[in-house]
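The complex appears here without one of its protein chains, the remainder shown in place.
Labels run A and B following the written order; every chain starts at residue 1.
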Amino acid sequence: MLTAFAILTDGLVYAAYLFIVAIGLTLIFGVMKILNVTHGSFYAFGAYGAATAVGIYAESGLPAAVGFLFMVGLAMAIGLVLGIVLERGLLRLVYGRDEVVVVLVTYAAFLILEDVIVLIWGPRSYGAWQPMVAAGSIDIGDLTLSNYDIILVLIAAGLAALSYWALRFTRYGRLLTAVIFDRETAAAFGVNVTMIYTATFLIGAMLGTLGGAVMAPKISVTLGIGVEVIVLAFAVVAIGGMGSVEGALIGALIVGICRAAAVHLVPQIELFVIYGVMALVLVVRPHGLFVRAQPRKI
Amino acid sequence: MSKHARIPFALAALAAMAAAPAQAQQAAPAVKLGIVSFLTGPAAAPFGIPGRNGAEILIEELNAGKGPAPFNKVGFGGSKVEAKYVDEAGSAANTVTEFRNLVQRDKVDAVVGYVSSGNCLAVAPVADELKALTVFYDCGTPRIFEEKARAYVFRVSPHATMDNVGAAHYVRDKFPKLTSYSGINQNYAWGQDSWRDFVGAMNVLMPKAKADKVLFPKLFAGEYGAEISTLLTSKSKVLHTSFFDGDLEAFTYQEQARGLDKRMTIVMTTGEAAITRLKDKLPNGTIIGGRGENGWLAENTPIAKWFAKIYSDRYGIPPSYPASQMAQSILGLKLAYEKAQKGNDKPSTEDIAASFKGIEFTGPAGHVKMTLGDGHQGVTGTAYATYRYNKKTGQPELVDVKRYAAECVNPPPGVNADDWLKDGMKGAKCN
Partner (left out) sequence: MTRGTLAGSLLFLLAVAAGPLLPDWVVSLATIAFANALVVLGLIVLWRVGLVSFGQALYYCVGAYMVALMARWVGLTDAFALVLLGGIGAGAVAFLVGFLIARYREIFFAMLSLALSMILYGVLVKTESLGSTDGFTVSQPTFLGYAPHQEQLGLALYWLTLGIGAVAALAIGAYFRSVAGAMAAPIRDNEIRVEFLGVSVTRLIHAKVMIAGVLGGLGGALAALTVGHVDPNMAYWTTSGSFVFVTILAGAGSVAAAFVGSLLFEVVRSFAVDLMPQLWQMTLGSVLLLTILFLPDGLGSLVTRFATREKAKAP
């Protein structure tokens, strides 16, 4: 009974982490059909930015909540700047080229940004634990949960709700959905696709840095944290279906719970879980769980 | 492209020769060392960069003749030492390629380096093939000399079996009535070997204790919520981990937020390196190891103090064990070089190798004897201690330090580490 409860909570926490990380990627892919490898860099920049922010606020003695907002704000500002630099500076040059080429451009950018991180922050690792410690913990039966984990789950749920609302009920969201469905027809109807692209990329970038920032208090911010996140994010997006926010949510939940179950019950397969789930889902639903009806060009 | 490498070397060598002390009748040409460690990637901050920094500051001091006796000769035997730093990051193919480049293109006299055991295993046969003197400074696998006898490969630092046997001894000393222990180690060779060695030693020293939860999260996973929940459901009183740096810090922050250390004592086999970073975030009562008698666990020898001073003067923080291990390796090489030297000439690689065999000396990482691997592998004693953070002084403290002699925690010559543990650690001489 305790184990089942633990699996549920652990699964939710891990799913929150995956969802926060994957939502930016799925948006960018859905709209621009770009598999953005730089997403890993956004995550890393967000984490490092959060570490710097936490360092600054810790000296100033402000209350924890303010510090947390500052951390999130700084991360999203970094995301905005990075997004603008990349989109204007780099992606503009390769729009319309083969998709693979665009992926490679983002990969090259990722390599360069990895070393930019070293240039700015050096090779050492940083801690940003203050928010997590300040949040405290809660005892549920025999199990102690960190309140920060609960906050993460709430943030993920909030993001999911926000994106659902934004995509369904705002003008921008509906334009975005139109572009995801069929870019050419949307353009033919007078939608400013270029502006949508830019806006989406910026939002995706900010979500990526946000992901890094909220995770930073839990982990040690060090070189290479962007690399692992890329594969995880890609896997969740592939499971959920490209461009589908609901898909990313369900995908994150499935992977999160399966992984938690594996760690508790069958630890030997923990390494394979995400890949196994992805392979299984793709076998049954070749385009992911939530796929838009695609017209076939004959 | 190699011209770029050769011209600075040649100029430096000329400059070194011009600046040689007047007493030397004819200074031998500079000694070129290739120093290989992780300069990029997640292993850079904990191992590669301290190793590189340790090499840099040590070589500077040696070149100025400021080493304490018996290391007081300038550079190596009167010749200045030049170092070329190479990044270890990349695949095994990349590592081997860079090793060949160092030996055949850059013509270094010796290579000191390597953190990853996989890279050490890949480089060792190539070193013997190219007859290139190589000293491994940090990699931990015992397989290097157990799988095959090596002619030109040496390792001054003891292998990792010692860390976990020492841990088992300390656990027995502190928790003689222990019935259940668990482990969380990274799912790769280092973590798997560490756990296997710890269980092997515990089976010999505390046969009544059983392993409960055995967790192997991915290397650099960073997020251990599920693992911590699993451990919270266990009745174990001791938790073994060989986590290091980022993973260790992340795990410590996360488990503390959930009070795991109040239920079980954590044994950190590489915890010494985290002390200065974690400070009051490291729980009181944690059992700390340092891969030997390094840093906070070092005996207060003059040379350990000297190295700690020069390192912290330059880099602002005390040296962690990779830095001490690098210094130890270079000093061992220096001794072997000078022992093989005839007059002021440069000794041949074969001569250096011959005098390196079986060497014994005291360095910043303790007193080392090259007794295993037919004189190519060093052994030292090890130390474990309990951690306390003194709130009044704001300083970390290690109490209950227990030292275990080299012959107690290392297999005797000629015996494989795995076999030794399975055999009940026959031949161990403990006090």
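Just so it is clear, a residue touches a chain if its C-beta (ideal position, glycine included) is under 8 Å from a C-beta of that chain, and two chains touch if they have at least 3 such contacts.
Quick caveat: nothing in here was measured; it's all calculated off a predicted structure.
Residue in contact with the omitted chain (choice from A:M242, A:V255 or A:L289): A:M242.
Of the listed residues A:G73, A:G173 or A:G276, the one in contact with the hidden chain in the full complex is A:G276. Hidden from this view is one chain, which touches subunit A at 29, 35, 90, 93-94, 97-101, 103-105, 107-112, 114-116, 118-119, 123, 227, 231, 234-235, 238, 242, 268, 271-272, 275-276, 278-279, 282-283, 286-288, 296-298.
Within the complete assembly, residues 1, 4-5, 39-40, 85-87, 90-94, 96-98, 100-101, 103-105, 117-118, 121-122, 125-126, 129-130, 141, 143, 147-148, 187-190, 192-193, 196 of subunit B touch the chain that is not shown.
Everything that follows uses one rule, which is that only the chains that are shown with their structure count from here on.
We define each chain's centre as the mean of its Cα atoms; on that basis subunit A and subunit B are separated by 37 Å. Across the interface of their complex, subunit A is touched by residues 39-42, 44-46, 49, 187, 214-218, 220-223, 225-227, 229-230, 232-233, 245-250, 253-254, 256-260, 277, 281 of subunit B.
Residues 2-3, 6-7, 9-11, 13-14, 17, 114-115, 118, 123-125, 127, 129, 132-133, 135-137, 142-146, 148-149, 215, 217-220, 222-225, 228, 259-260, 263-264, 267-268, 270-271 of subunit A touch subunit B in their complex.
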